[in-house]
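Taken from a larger complex, these chains appear in their original positions, while the remainder are omitted.
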């Protein structure tokens, strides 16, 4: 039985509303073309400032998914 | 007068709802058996992905508390 | 045409309510005396524990702004 | 339904034979008193040198397990 291989891609989710919203947005975007997303890790939290308030929260994430077939290897999220 | 010693334990709080909820859950759990919890630091933020959305937010934390007696040294949170 | 120089200051925002609130508080504070704030990065998330719950969320941030004049160089946030 | 909390402990496994053997030894040791061990991460690989050869491989690991009851909170591996 073959062992599994996972691929990890790096995405930056953004939101005006907060950290979870930025995370969810990027995952939802990736899920449009990859069905077997598995986990994420947060690498960096930053943001823009506009008019004395956070403008965009920007959350850099690593997102991992299992490679089921050769075709999956070219999925990019 | 004796100086203080603190003990630091590592916990992972999880939540479907968000980062603060995961943090609060782990602290509440630890507080069930340790009364003198003092501070926490977030070491890592990650999570599972289910159906194209974050499943569990997983927040790894260090939680510190003051050692008041020898018995406290064996409290683990 | 002169190139831009940016200054980065380090602030810790605190809040009883959550991470975004702590971030917004420190940025609002800095914006009282600096009009051209540009971006922030989160360096550390920690907090106090009171009565088995997070007391203060403490978010250490780097906040950057563009130096427009010599006077700006002395703005500190 | 309550969210889960995990506890992470730090162990150093040692072996004359190699890295996997050092990892397995520490996990086996922890499993003697904790039944719900879940995952490990390798933090550092080092070793002693004896007679021009590696003596003991020393693998520092974080080992995580789910806290099922208050009693589990005091399990230390």
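In this document, chain identifiers A, B, C and D correspond to the written order of the chains, with residue numbering beginning at 1 in each.
By our rule, a contact is a pair of C-beta atoms (placed from the backbone, for glycine too) under 8 Å apart; a residue touches a chain by one contact, two chains touch by 3 or more.
Nothing here was measured: the structure is a model prediction, and the numbers come from that model.
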item	value
Oligomeric copy total, full assembly; chains in place: 4	12
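Rule of thumb we're sticking to: only the chains that are shown with their structure count from here on.
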item	value
Pair in A-B or B-D that repeats A-C, with over half of contact pairs matching by residue number	A-B
Inter-centroid spacing, chain D versus chain C (mean Cα positions, whole Å)	39
Cα-centroid distance, chain B relative to chain C, in whole angstrom	25
Rounded Å distance, chain A centre to chain D centre (Cα mean)	30
Of all residues in chain A, the ones touching two or more other chains	19
Arrangement of touching chains [line / ring / star / complete / other]	other
List of chain C residues in touch with chain A within their complex	19-20, 23-24, 27-28, 30-32, 37-42, 63
Chain D partner contacts - residues on chain B that touch it in the complex	9-16, 21-22, 25-26, 29-30, 32-33, 56, 60, 74-77
Residues of chain C defined as touching chain B within the complex	18-19, 44-49, 51-54, 57
